[in-house]
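Note that one protein chain of the assembly has been removed; the remaining protein chains are unaltered in position.
Should a chain be cited, it is by its letter among A and B, assigned in written order, with residues numbered from 1 in that chain.
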Amino acid sequence: MTAAAVEVSGLTRRFGGVTAVDGVSFAVNRGEVFGIIGPNGAGKTTLFNLVTGITPPTSGALFHDGTDITSARPYHVARRGIARTFQNIRLFAELSALENVMIGRHCHTRSGLFSGVFGIGAAAAEERAVRQRGRELLALMGLATKAHVKARNLPYGDQRRLEIARALALDPKVLLLDEPAAGMNPTEKAALSDFLRRLRADFDLTLLIIEHHVPLVMGLCDRIAVLDFGRLIALGDPETVRRDPAVVEAYLGEEG
Amino acid sequence: MLDFLNSQGTVYVSMVLGAVLGLSLYLPLLAGQLSLASPGFYALGGFVAAVMSTKTFDVDGAYPVPLVLVEFVVAAALCGVLAFIVGLAALRLSGIYLALATIAFVEVLRVFSLNLELTGGAVGIFAIPQPFGTQLSYLWLAGPLLIAAALFTWRLEKVRVGRAFAAVREDELAAASMGVDVTRAKITAFVLGGVLAGLAGVIAAHQINTWSHRQASFDASIAYLAFVLIGGSRTFLGPVAGGLFLTYLPEWLREQAKHEFLPTWAAEFLRTGRFIVYGVLLAASCVFFPRGLITPELLDRLKRIGRRRSGSGGQSVRPEPEVAT
Partner (left out) sequence: MRLFLQKLLNGIAIGSVYALFALGYTLVFSILRVINFAHGAIFTVGCYLTYALTGAAFGRNGQLRNADLPVELNFWLALALGALGAGVLGIIVERLAFRPLRRRGSDPLLTLVSSLGVAIATVNILQYLFGAENYGFGETLGSMRASVELAGGELPVVIRTKQIVIFAVSMVMVVALTAVVNRTRVGKGLRAVAEDVTTATLLGIDTDRLIRLSFFLSGVLGGIAGALIGLAGSFNYQFGVAIGLKGLAVIVLGGLGDIPGAVVGGLVIGVAESFVPAEYNAYKDAVPFVVLLVVLLVRPQGLLGRAQVQKV
């Protein structure tokens, strides 16, 4: 049996008196679109931070393709092919859109300090390749004309798209998207759903998506995990989860 | 006449070294680290040159330039190692805390050099042998150093490692999440700055002929900071221009003081009030032009004017979105 793309086992994270994530366990299969939903403060983003090595777990373990990555630091996680976007967009504000995407190629390229500056050896060719790939990804996200615009001057929607382009530059096998539909209108949300499905197919990705907009998640995801107060209260395909009484209770009053 | 050239020579060399020192602060800043440690490395570099030329090598007459090059290598190595250690220690610090730590580092270095016999104690080391007969000739060393440093920095910002620095500066967390080794980036930037300051120190020690603990001063930190902040913190040309201009400024003021028509209080102000001018410029630049005088936007505009003048295209002038450089 092949290892799961991402496996989380008894993951717990405490901050002082607050238990943000409490004994969460699940396994995401390769190629799956895996949704993570839950009320505000349920620990979803903390879960992402744990997976990507930004926050070390208080206890529990993390696996990627069967390898233990529990104590891996963020840049190791990225190098293994796990990329992410952030809930509050974290672009490199003063850099251009193209430069933002090019940073995503950093760990797949090797020109060092001197070889880069003096342009010797493979460095010059590598630089061209990185730039080319950057342009391709920008074009894919519809940002080709804005390659040289500073990230902070881009409209909100473009910034979100740019974050995805940058994450894709990492050649990831697993992509974590933190509320990709935030700030989008219904038309855009529908388009996003199609887009993510295509992305999964074209790039052979495993997707983990945190989302608030439940209809989007129901329509898009193969399986959904529901968090509440840091605990996993339901896990299964969309229909099963939708009918789970624990889930209904957690979402009392929220859009269904 | 020779006297004039000689005194002017000192100024020109100091200007060029000032530009180099501005760059030595700019390099760590590329990775988001405001380090005020340059005077420490500058002093160390100078001490290497002073000690080696007065104690290690026994030379009569003009000091051979190849030996200066040897001093460059030794100073670079020592400063590099020290910068590595300091950079490593200061990794977890940022913002004010990092600035404070680097200030403390320079002070500790100063007090140590004040007390060690090797560095000449309070008096310092004097009668440092000179490779050149005239002050102006030091440009043969300082000039290439500046050009090399400037070109290096210019290229650095365009390639992978420089981009990584910028990413770390903008958002360390995001940079790490995108596969950048933040630790390595910060330390590399820090070491580059330290080595550059050390090399400047080697030249200065020979040029000034004496060297002491006074070279590692907080005042110097502020001066270099002013070069970068006022000159421009967003492009390598900023600290270069800042270093050149702000080193020249006090000399120019002193020259102006010689005009006959000035009342004594004004002349006195021009002669001794240069720190008042520095201070005001520093505060004003923070309030009115926080990115300094030379910004990428300004350079863009100049480039566009240049292109229009040389008649390229005949394209209609459209308003362009703000571009990053």
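By definition in this document, contacts are C-beta pairs under 8 Å (C-beta built on N, C-alpha and C of every residue); 3 or more make two chains touch, one makes a residue touch a chain.
Given the structure is predicted, the values throughout are model-derived calculations rather than measurements.
*Asks:* Return the single residue from B:77, B:100 or B:148 that touches the missing chain.
*Replies:* Touches the omitted chain: B:100.
*Asks:* Give the residue, chosen from B:62, B:89, B:127 or B:305, that touches the chain omitted from the document.
*Replies:* B:89
*Asks:* Check the options B:59, B:123 or B:280 and report the residue that touches the missing chain.
*Replies:* Of all options in B:59, B:123 or B:280, contact with the hidden chain holds for B:280.
*Asks:* Taking the full complex into account, what residues of subunit B touch the chain not shown?
*Replies:* Within subunit B, the residues touching the omitted chain are 34, 89-90, 92-93, 95-97, 99-101, 103-105, 107-108, 111-112, 114-115, 173, 218, 222, 225, 229, 265, 268-269, 272-273, 275-276, 278-287, 290.
Definition applied: only the chains that are shown with their structure count from here on.
*Asks:* Between subunit A and subunit B, what is the gap in Å from one C-alpha centre to the other?
*Replies:* 42
*Asks:* Subunit A touches which residues of subunit B in the complex?
*Replies:* My answer: residues 152, 155-156, 159-164, 166-167, 170-171, 173-182, 188, 234, 321-324.
*Asks:* For subunit A, which residues are in contact with subunit B within the complex?
*Replies:* Its residues touching subunit B are 52, 54, 73-75, 77-79, 83-84, 86, 90-96, 99, 102-104, 106-109, 111-113, 116-119, 123, 126-127, 130, 146, 148-151, 153, 166-167, 170.
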